[in-house]
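I have a structure here, written as structure tokens, and I will follow up with some questions on it.
Apart from one protein chain that is not included, each protein chain of the complex appears where it belongs.
This part shows subunit A:
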Amino acid sequence: MIEFTSFRQKPETLSVKHPEDVDMMDLDEDEDFLEIGSSKITYPGEYLTSSQAFMRGHGTYVDNEEVIASVAGTVERVNKLVTVRAVRTRYNPEVGDLVVGRITEVQPRRWKVDANSRQDAALMLASVNLPGGVQRRKLESDELQMRTFFEEGDLLVAEVQAFFPDGTMSLHTRSLSYGKLRNGQLVTVPPILVRRLKSHFISLPCGVDLILGLNGYVWVSKHVKESEREGEEGFDAEAVYSNQNDQIDDSTRTAISRVTNIITVLASHSVPLSDTVLLEAYEWSIEQETDVKNLLQDEIGEALVTSITARG
């Protein structure tokens, strides 16, 4: 039974700090979360600090010269900026992020892309490569055949190029490693589990390629041979916008499914994804000789996660 107690009042003992006090790092115990490296969980409506001594960041608002949290999460402080990072939230795009998305709409000179963000992203016709890598201005004829490049429902990998004044993000695929996705399977995980890595294109030795989109969309696909990569002689520039899957043999299909299930299990246990974690998990599942479909069972999933966290 939850007892009914009166709401906690704002502590009266909390004195308003003057900036010079803070510079001396003389923080009393109620505000020890403001020290670097400490973590404090907060909730919407909780008083954090005075707005005279600190600046409000994301996840906070100012009312009556007080900085107040607006989301539930951990309080972070950088110099005089106080922010709250929410426990769970949608993807917050930043310029240069690699995202995996799905086309939702074809509009004049642009595509709308669902990228798990607060609004659909825009992919301008001007920011895609033409098949064959021809460099020229996009003509009216290109505008008329936009559906031959991307159609509704197509998956693609792109980079965040810029933001429009209203906050929608604009994507670009002007690199041969970006573009339409095929030969694989999509998994979605909470975006917070994908950290910024040196490279978001990962090749696992089991013949599986991975694209970890920062928006929480992960693409698991058949390995592309080194000689058929972009810029190499085996690279087929005309096939960039192809809708046809290659021939995928049974062992690759099994490997793709295994990696997909491993990602699902790790995500459900809130394990951040990285190439080493995935590789260890894959090796563990091979060692244990578990069937791909059994990976999703609770007890096997838990055993997998404990063995990974014990090693890491």
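Here, contacts are C-beta pairs under 8 Å (C-beta built on N, C-alpha and C of every residue); 3 or more make two chains touch, one makes a residue touch a chain; residues count from 1.
Here is the rule we go by: contacts and distances are computed from a predicted model.
A.B. asks: Assuming one chain is omitted from the figure, identify its UniProt name from "Large ribosomal subunit protein bL21m", "Exosome non-catalytic core component", "Probable cytosolic iron-sulfur protein assembly protein CIAO1 homolog" or "CST complex subunit STN1".
C.D. replies: Choosing among "Large ribosomal subunit protein bL21m", "Exosome non-catalytic core component", "Probable cytosolic iron-sulfur protein assembly protein CIAO1 homolog" or "CST complex subunit STN1", the correct UniProt name is "Exosome non-catalytic core component".
A.B. asks: Could you list which residues of subunit A touch the chain missing from the display?
C.D. replies: Spelled out for subunit A, the touching residues are 1-2, 4, 7, 10, 43-47, 59, 61, 63, 68, 70-73, 86-90, 104, 112, 114, 118-120, 166-168, 188.
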